[in-house]
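The structure appears below as structure tokens.
Note that one protein chain is taken out, while the other chains of the complex remain in position.
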Amino acid sequence: MTPLQGCLLVSALLFAIGLAGAVTRRNAILALVGIELMLNAANLNFIAFWRFGPHPEALSGLMVVIFSIAIAAAEAAVGLALIIAIYRHYKTANLDEIRNLKG
Amino acid sequence: MTWIAQNLWLIPVLPLMAAAIIAVNKQPQRQLAATLAIASMVFAFLLSLCAFGTVLGHHGEHGVFREVAGFNWLQFGGQWLRLDWVLDPLTAIMLVMVSFVSLLIFIFSVGYMAHDENFTRFFCFLSLFAGAMLGVVIANNLLLFFVCWEIVGLTSYLLIGFWYHKPSAAAAAKKAFITTRIGDLGLLLGMVWLYAETGTLNFFANGHGCLEHSALTAMATHVTAAGMAVSTAIGLLIFLGAVGKSGQLPLHVWLPDAMEGPTPVSALIHAATMVAAGVFLVARVFPLMTQAPIAGTFMELHTTTALQVVTWVGAITAIFAASIAVAQNDIKRILAYSTVSQLGYMMLGLGVGGVAVGMFHLITHAFFKALLFLGSGSVIHGCHEEQDVRKMGGLKNYLPVTFATYAVGMLALAGFPLFFSGFWSKDEILHAAHRWPGSPIPFYLGCAGALLTAFYMTRQVALVFFGEYRGRAREVADQAKSRGANPPSHDGGGEPHESPGVMTIPLVILAVCAILLGFIGTPAWPWFDGFLNGETVQFNRGKLAESGTFWLMVASAVIVFAGLGLGWWLYGNRPRKTPDEPDVLQVAQPFAFRLLANKYFVDEIYEATVIRLNTRAARICEFLDRWIWGGMVLLVTWVTLGLARLYRFTDEFLVDAGFDTGCDTLREGGGEISEWHNGRVQSYLRVMGVALVVLALFLIWGRKP
Partner (left out) sequence: MNLPWLTILILTPLLGGIVVAGLSAEQRRLARSLALAFSLVGLIGALCLWRHFDAASGDLQFVEKHDWVTSLGIQYFLAVDGLGLLMVLLTAVVTPLAILASGNLFGAGADLPVGLDARQRVPTDAPHIYHALVLWLQAGLFGTFTALNFFHWFLFWELSLIPAFFLIKLWGGPKRGPAATQFFIYTMVGSVTLLLSFLAIRLATGSFDFIELANLARHGEITARLGEAIGWKSQIGLLVFFGAFLGFAVKVPLVPFHTWLPSAYAEAPGPVTMLLTGVMSKMGVYGFLRILLPIFPEQVRLVLTPLLWLAVLTIVLSACAAFAQRDLKRMLAYSSINHLGYCLLALFAVSSAATDVHQPDLQKAAALNGVLLQMFNHGVTASTLFLFVWLIEQRSGGLRGLDDFGGIRKIVPVFIGLMGIALFSSLGLPGLNGFVGEFLIFKGVFPLAPWAAALSTLGLLVTAIFLLTIIQRVFCGPLNARWLKFPDLTLRERLLVLPAIVLMFGLGLWPQVVLGMIDATVVKMVQQLNF
């Protein structure tokens, strides 16, 4: 098994765990954590493809990942802020009870 | 042109004006109404005398004196229709007769109608009648004649129905108008035909009139489809009008019923003048009747189809009505049938003997029949409105003047020889009938009629004036007095009483005329004949003794005496004691008497045929209207409605329903799909995850190399 394959396996696993967490957890914060995990899996893929790709000397992959992490951080902050706002409004963070998106 | 011929129109217009003034005045002014009516008649009479004098003055100059004048009435097709009046002997004699008899009857009416609440209206109608009748007399134009003729019919209608609160009077009035109108339609058709053939309706117009030579020849040579000369066909149609107005068979039914009117009306309209207008009409258009397709001698002309019809209708009516009169009990009805019968004589006279013969009887009859009717009016008045001869009797002691005058009238009507006018005029008719080449039967019918006439008049006089008084008026009055109530009638009730002078004086004057008038037309001095034909006649006693004339006079005298004797033997000798006992004839011949008493059931026959036919026709038309024409409309409506329903069905159940189903399905589908949107973010995410997996699987393995 090549290191690339290993990296991709790890990242796939990470993504699957994240997805499972995001889909199954009732708590909004934990769902957000799952989403962060999936994001990180994507970041891992970027690093892996950059490191084992045709032009490892260029720092493009690294740049993208750093950019992505920055956005993820902002996103996590916005997400947490939303969760807190929702919690204040509904007095709960349980996603099953927040169903105002119902069509 | 003489002054009077120029102003002849004044004679009818005066009474018409009087009628108009009375009509617009208020009801209570009785005095004014009577004065106006009588004054207008006096002036009309004086003018008539003046006209008569003028004609007499020109008598014998050359042919018949005749002057016409008139005015343009209306215009069509650029031509004027001219209405003319004429002054000739026929008009003059009729004018004098009509205005004189009218005047007397007007005076009589003042007494007779004195207590009627509609006194003024009575005089209004009477004046209207007199005016229209005088208009009939002077007309030189068939249209003017027809106009006046119809107005005369109207007044007859109004006066028969004068006591309109009686249903019988209202029905009789209607019957009179409609029956005469049947005849009038014939007259109308005859008139328009005559107009179409000759282009004029003026009788005489200096050779251009429709009764003058050129027009007559044209019509006589023009033959209709049925092979009849046009003149004959027109003559017969015009005669139909006369049949209606003069109560000839078969249109006689209205005249006896017309006795529902007040008695002066019966005397004036339904005895003396209006009913005679039919005879006058035939006399007026006589030249038309004598035209035959092939011109021939005088004697041949007297047997033209038209004149044969006139003769036969007259003869049959004369005997027919006389026989009915035998079995009547109403004093006025007896006279009414007598009138019908005498009118038949006049027609017979016209048919067999020409204008003079018929007209002579018309004039004499007018006087003695007016006398008889007024006499009967006086009797009815005296007996407190009783009209049944069985309830009279012995009145000669109570009403001496009436009796004397009535006897004169009765003898004149019966044709008592030599001294009474009826003898001469009837005799002349019988003479002419005897000479008539057409057939001997009318002569025999006339003789039989004369016998019956003498008989029923004797019966009537015997029942009314002889024997014991059988009335109930006295008892009624006694009962009323014993109950303390007012006497039932205005004049106190009780005994029959003589009428006031205003009623008896006209009777006396008429009685005098009934005697004297006969002498202007005796065979020895046929002045009347000469007057109408424009010839001067000399007194010639020898003519009386000519064998044909003499023996016929003897024969007719014998007939009259037989009738009088028979009547007296049956009714005068054995006067009836009570009102209820059956008639002598009824005992002897119950079946025949019943037939006669019911007037040969003519009314019933009409009821069963003509009237029922009319009602049935009305019903059929109503049915056609309601169900056939109306039904067609309904059918169209239904078809339209049916189509509309069909459209509605397709609309509702095909078009609309399909659309609705589509919409419902769509809505329900949307509802189901919307359930997926349950608002749980994680289920959305789940879907996204599954979708991602599916996408990935598809991208990896699903793509064909």
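Which chain is which? They are A and B, in the order written, and residues in each are numbered from 1.
Quick note on the criterion: contacts are C-beta pairs under 8 Å (C-beta built on N, C-alpha and C of every residue); 3 or more make two chains touch, one makes a residue touch a chain.
It should be emphasised that the depicted structure is a prediction, and the values quoted were computed from it without experimental measurement.
Across the complete structure, the visible chains that the omitted chain touches are B.
Taking the complete complex into account, B:Tyr195 is the one of B:Trp9, B:Tyr195 or B:Phe519 that touches the chain left out. The chain not shown here is touched by just one of B:Ile21, B:Ala69, B:Ala114 or B:Leu185, and that residue is B:Leu185. Only one residue from B:Trp85, B:Phe146, B:Trp254 or B:Phe320 touches the chain missing from this view: B:Phe146. Within the whole complex, the absent chain has one touching residue among B:Leu32, B:Leu154, B:Ala404 or B:Ala592, and that is B:Leu154. Taking the complete complex into account, residues 27, 72-79, 143, 146-148, 150-151, 154, 157, 161, 164-167, 169-171, 173-174, 177-178, 181-182, 185, 188-189, 192-193, 195-197, 199, 614-615, 617-622, 624-625, 628-630, 632-633 of chain B touch the chain not shown.
Quick note on the criterion: only the chains that are shown with their structure count from here on.
Look at where the CA atoms of chain A average out and do the same for chain B: the two points lie 127 Å apart. Of all the residues in chain B, the ones that touch chain A in their complex are 674, 676-682, 684-686, 689.
Chain A meets chain B in the complex at residues 19, 22-24, 31, 95-96, 98-103.
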